[in-house]
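Every protein chain except one is present and positioned as in the full complex.
All chains are identified by letter, namely A and B, in their written order; residue positions are counted from 1 within each chain.
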């Protein structure tokens, strides 16, 4: 805790750039994709999926074709160097540039399908939530839609480009509290209500018409094993029509929740259940006791239970 | 998964704007209120409630009257067209403009009351949290205050303007992880500690001097029924002086937590409790077992319980 003078501290800090992180850190850092560029692209992708979503003027639907073309052209121009950087090749070779172009071709070609899929998610939100008063409200004020839309687009790039898909889903995670790994496979009509605390792990499979609430997690068993498990199916399979209430955790790559099952709140589920099941904990009565004196009450409130 | 050329994809995407979302989507999108304008207004409303809050210069308290008048004038000018757009009438008819003005008159007239109410919330935070060292710390660094302030202002517009109140509370949700529906009715001296994961549903009623912690949810029973339940009282009633610990869920429109009750952490409560109750689960002993060998330990850690 010596008070080095500023110049010593700066030199020491500079030294750590070389030391910690290994010899290649600075070279790697020099070609990291720009988080800011990718986050801005996410915002633009949202307004490509939902024109008007971010409040940009939509003077006339006649202008829409030109606006859309220019948005897509612009996105390609900005994303291409970031893709090259993600491959660690920047300034990029012709080969890497070609690869980036092919990835962008594929990405753009799939956007109409993504939009159709997202409309099924909006349908599911409207049907599922009595507080929803209109489709517009869902587009403007449902965090789940943003998280799902960005996930569906990031999923297109998963296993094709390093880093960028994860930066995209973390942008949505930061804004919504919903953490969906770009590797997950998710069917149509997916609805997440409220959403804060939701975690969908990398190898999760989710069917269509699935509805989950805040705090639901699909996680890996054997987290102890770390890197040894890379690439293995580690997260559960959730079949069509399943509904899972708030705070429930489903764990393990061989855990399958059969179609049309309902899982109650705060369940910790580590084994498969057959289709059409209703899963909850056996009756667990709460103790409701009158508070005695003020002193007694505040003593027993300590741990609430001890 | 064909690689359409870019122009095909754009045409297909344009087609989906008309197809999915029905024939009216583009017209509706053209008059959606601007999320960005409303989010900026939220930030300005926060600094109207708490001058100095966002670090703007407060040269002299003599300037405050002029600064305040100009802030309010500015807010009205910016919010009026957004209100008209929310009514789907933009460019707006004289009638809609008049309605927007009346709503803004009402909104501004209620701001002094909101500020008085918010001061009771600050009092509650200061009294309730030993980590709070000053009122200034609460204003500058307690996410709950932002979520509650925006909720209290959005509540003024609830049932008067579509969309805007929800955009406001979702702005706060995104920043704080606290999701309070603008329809909820909440008394004075309301305190939320930490806050991430809190959900307060549309028809919740909360008395005064209520204190809740992170992850507490007030949710609807019978979520299955969806739109059929719209407008019904679906969320619980929390009476004065109730304290609810982290992670507890209270469910159902007929569930009433009697005044001055304390509910422990992680309780799932679906029925009413009388005033002055202490509610917790019966003794649930944890198993504390020594780990045997490294191998055994990592095997049984898998599911932690199987």
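Methods note: a residue touches a chain if its C-beta (ideal position, glycine included) is under 8 Å from a C-beta of that chain, and two chains touch if they have at least 3 such contacts.
Here the structure is a predicted model, which is why all the values come from computation and not from measurement.
Q: Per the definition of touch given earlier, which of B:11, B:205 or B:270 contacts the omitted chain?
A: B:270
Q: Just one of A:173, A:194 or A:209 touches the chain that is missing; which is it?
A: A:173
Q: If I consider the whole complex, including the chain that's not displayed, which of A:14, A:77 or A:185 touches that chain?
A: Candidates A:14, A:77 or A:185; residue touching the omitted chain: A:14.
Q: Which parts of subunit B face the unshown chain closely enough to count as touching?
A: Subunit B touches the chain not shown through residues 48, 50-56, 58-61, 64-65, 68-69, 72, 102, 105-106, 108-112, 115-116, 119, 122, 126-137, 139-143, 175-177, 193-194, 196-197, 213-215, 221-222, 224-225, 243, 245-247, 251-252, 265-266, 268, 270-271, 284-291, 297, 300-301, 304-305.
Q: Residue by residue, what part of subunit A touches the chain that was omitted?
A: Here the touching residues of subunit A are 1-6, 8-10, 12-17, 19-21, 25-30, 32-37, 162-163, 166-167, 169-170, 173-174, 177, 179, 181, 183, 196-197, 199, 201-202, 215, 217, 219-220, 223-232, 234, 243, 245, 247, 249, 251, 260, 262, 264-269, 273-274, 276-284, 298, 301-303, 305-306.
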